[in-house]
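The complex appears here without one of its protein chains, the remainder shown in place.
A, B, C and D are the chain letters, set down in written order, and residue numbers restart from 1 in every chain.
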Amino acid sequence: MSNILPTRPRSFAAKRNFAIIASQYNPKYVQGLVDHTCKELYAMIPNAGIALYQVPGAFEIPILLQEVARRGSLDAIIALGVIIEGETAHARHIAATVTDAIMRISLESRIPVIHEVLSVRNEEQAEKRCLGEEINRGTEAARAAVQVANVLADFKEKNAA
Amino acid sequence: MSNILPTRPRSFAAKRNFAIIASQYNPKYVQGLVDHTCKELYAMIPNAGIALYQVPGAFEIPILLQEVARRGSLDAIIALGVIIEGETAHARHIAATVTDAIMRISLESRIPVIHEVLSVRNEEQAEKRCLGEEINRGTEAARAAVQVANVLADFKEKNAA
Amino acid sequence: MSNILPTRPRSFAAKRNFAIIASQYNPKYVQGLVDHTCKELYAMIPNAGIALYQVPGAFEIPILLQEVARRGSLDAIIALGVIIEGETAHARHIAATVTDAIMRISLESRIPVIHEVLSVRNEEQAEKRCLGEEINRGTEAARAAVQVANVLADFKEKNAA
Amino acid sequence: MSNILPTRPRSFAAKRNFAIIASQYNPKYVQGLVDHTCKELYAMIPNAGIALYQVPGAFEIPILLQEVARRGSLDAIIALGVIIEGETAHARHIAATVTDAIMRISLESRIPVIHEVLSVRNEEQAEKRCLGEEINRGTEAARAAVQVANVLADFKEKNAA
Partner (left out) sequence: MSNILPTRPRSFAAKRNFAIIASQYNPKYVQGLVDHTCKELYAMIPNAGIALYQVPGAFEIPILLQEVARRGSLDAIIALGVIIEGETAHARHIAATVTDAIMRISLESRIPVIHEVLSVRNEEQAEKRCLGEEINRGTEAARAAVQVANVLADFKEKNAA
């Protein structure tokens, strides 16, 4: 029976190019995500290429993501943002649509996109996930980006010939 | 580590052309959004071009948005409306579908669309967001439109050659 | 600052052609919507062309709507129906999908479609919206259809040359 | 004013070909739907052609539905299934996606698809809708299929020349 727990060991980390698209709304928390993402990317791949793009709010992430994805030479893109779902349903509709748009752009461009545009209920939840060290979603995003880039590269390599 | 807080300073504001598509349902609140949007756009870009289009309700915003977006020479489009989610689920289904349609039109036309078709629960919430000065969604829409237009213009400029 | 309240006055009402697609489920209420829609359309545009199509339930509205929209010579289409969201989630899933399908057909055909396939919780809510005079959704549908047809016609006229 | 209540009388029932796609999960209830659907179809159109296809669960309905719809010579397709929305959200996500996929396949193939993949909360609700005689969804599905097939055939006939 196959074991899914360990990721395949790689003898050396391949050079990888990433882009981060971050929204500026709730900047304190998004900055936490960006910092943790970059720190972990450089820890895993010291010579990683990282391009950072900023958009006003979460709803504007996909329009830039689409342009960035169409440039084509990226191994993975990371979308970072914080939506605090408040008293109205507006934020919830935005979060659902942005999640869907990120997925569609990823599939159309065939580039993996890590989705850490977080929907949270309050500042306390945002702080825990963006500024904390225990379950930091930026750190997770970086790890997911590297892993999925490796998996896709392996797959394409084996199925190229 | 990159800092996402400050937007890149621009030595002078570029001339920008915007369109606003506003629904007429709940007119008092939508008028507040339109007024604040225009005021802020002119404050940021005194020679901004602003075209205003009106449709009956939020569900009719996308059909006109699609026509306006296809004209092509706009830097950003702003969709403004107020959906008061009442006793039935009808408004919620409309809000979800309109959010999705606005996103798809933005991605197909490659023009950023700011989505401030607000879903609120009651008139009090609408008043605070549309007529107030503290968290006015029209003012926010204008700022987001200018910022994302700048970001996209920069991106296209750098990646054109 | 532009004022969104008054619709642009037109010196005379243009001849317009409409189609109504109505579901037959909950017929008493849908009949109310159809009656009020037709009455208001004829009041606004005495020589309006109105074609009425009937389908069994709300889920069957889009399949006929698509055929009708593809004929092409209509100024607006009005979808009328009543979904009473009962004890199960079945009706809610249908309402969400039908709302989405109506929007997509409208955008693909570039014909405005007024969406008054109402989701209500009980017969009392249906009665108020379909048979009453105060907030009759059929009357609203007719007004929205005429207004959006005018707006689109104006837009196409100005952007044709 | 047009009256939507009576369906147009037809002097004789046209020969019609139907396909039923039924999921096998919760088989007792789905069998009830299948039986009532077939019984009503034959009652309305004695020489009806009915092809029955079975898939494991509701999520597998669309993949076969798409193949069946592409064969093209059907007047309507009926999707039957029972999703008991239990303690987790898994079933709800499936029900929403299946509803959407059925609609999209119907619109792409231009064949009406009757959607009676029921979402219910418990076995009692399933029993009432699938095995009962009062509001049997299979009987309803058959009637809807015949009616919408007639409506579409009429529409295409009138708009063919």
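Methods note: a residue touches a chain if its C-beta (ideal position, glycine included) is under 8 Å from a C-beta of that chain, and two chains touch if they have at least 3 such contacts.
Nothing here was measured: the structure is a model prediction, and the numbers come from that model.
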Out of D:R71, D:R121 or D:K156, which residue would touch the omitted chain in the full complex?
D:R71
Per the definition of touch given earlier, which of D:A14, D:A43 or D:I63 contacts the omitted chain?
D:I63
Would you write out the residues of subunit A that touch the absent chain, in ascending order?
1-5, 7, 85, 92, 95-96, 99-100, 103-104, 106-107, 110-115, 118-121, 125, 129, 143-144, 147-148, 151-152, 155-156, 159
Of the residues in subunit D, which ones touch the absent chain?
22, 24, 27, 30-31, 34-35, 38-39, 52-57, 59-60, 62-64, 66-68, 71, 87-90, 93-94, 96-98, 100-101, 104-105
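Methods note: only the chains that are shown with their structure count from here on.
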Would you kindly state whether over half or under half of the residue numbers at the subunit A/subunit B interface are used by both copies, giving same or different?
different
When centres are defined as mean Cα positions, the distance from subunit B to subunit C in whole Å is 25
Subunit B to subunit D, mean C-alpha position gap in Å, rounds to 41
Flagged in subunit B as touching 2+ other chains are 96, 100, 104
So how do the chains connect up here, line, ring, star, complete, or something else (other)?
line
All pairs of touching chains, please: list them by chain label.
A-B, B-C, C-D
